[in-house]
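To start, the structure under review is shown below, and the notes come after it.
All protein chains but one are shown at their positions in the complex.
On to chain A.
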Amino acid sequence: MRVSYYPGCSLEGTAKSYDISVRHVCRSLDIQLEEVPTWACCGSSPALKMNRLLSTALSAHNLALAERQNLSDVVAPCPFCFRRLKSAQEEMARDPALRQKVEQTIESQVNGNLTIHNLLGFLTERVGMKAIGEKIRKPLTGLKLIPYYGCYVVKPPSVTCFDDPANPTSLDEILRAAGGEVLDWDFKSECCGAGLSLSKPEKVCELTGRLVRDAAWRGADAIVVVCQLCQANLDLRQREIGLTDKKEYQLPVIYFTELLGLAFGCASEQLGLDRHFVDPLAVLKRKGLA
């Protein structure tokens, strides 16, 4: 299967582990990722906040570039990029005047006929659990995992059209197929503070604190994420959260593709597992998985 691949800025910056593990997992599943040539940033929350036309235009520019690849599907691992691509395509389909303005701004046409996937949805719905299950060589036996979806991949459902916004299950399913022990918890799609990491760190600590505390209390070996903003916010703030609680938290925060790669039999360094702030390798080694 060939699909266009829109990595987004973080995956070539601070979230390289996500990018390399995505590529590895897709290669194992015989999926050819064709990177959208000269793709640009989607503008993320700053553009979405400050200028609606600019925000839609940036995503439309990426859609136009992807359309030229002549593939029917585009996959974005970053949930925010995914949501922006999807909104842009839908808003233009609904509002011809907006579409005209956007096309004048990007100076090209957008047909609006791509199927836009987030990575989790692509793997669970398009590739399918059967194909994934067949590739498992080294099941994640005995690994207690907290599935954390975050906001952007499921909310708001009228935009994402994916899974259940309050109690999503697709990540649970993938992790279970990989042999992990999936723990239930109440914060599956609660916010991590997202883009406020730099400007309002205290807010991020408050929000991630709830998540880390609950995951630790449930005896998790790791929190599993699908978003690089969630990864960074949870991975980097545990010391501050620990100071408030007079405790020391050391909960690894891992991309689901890294775990899938491990279960497919790939070595941990090749997946980027050695690059996180809280080291996941110790617990993986203890369980005989790395």
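In the analysis below, contacts are C-beta pairs under 8 Å (C-beta built on N, C-alpha and C of every residue); 3 or more make two chains touch, one makes a residue touch a chain; residues count from 1.
Note that contacts and distances are computed from a predicted model.
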item: Chain excluded from display, named as in UniProt, from "ATP-binding cassette domain-containing protein", "Alpha/beta hydrolase family protein", "4Fe-4S dicluster domain-containing protein" or "Transporter"; value: "4Fe-4S dicluster domain-containing protein"
item: Residue in contact with the excluded chain [from A:Pro77, A:Gly193 or A:Pro252]; value: A:Gly193
item: Candidates A:Ser28, A:Ser45 or A:Thr115 - the one touching the absent chain; value: A:Ser45
item: From A:Arg23, A:His61 or A:Lys188, residue that would touch the chain that is not displayed; value: A:His61
item: Candidate in contact with the missing chain, chosen from A:Gly128, A:Gly142 or A:Pro156; value: A:Pro156
item: Residue numbers in chain A that touch the chain omitted from display; value: 9-10, 12-14, 16-17, 38, 40-41, 43-55, 57-58, 61, 101, 104-107, 151-152, 155-160, 165-166, 190-191, 193-196, 198-200, 203, 207, 236, 274-277
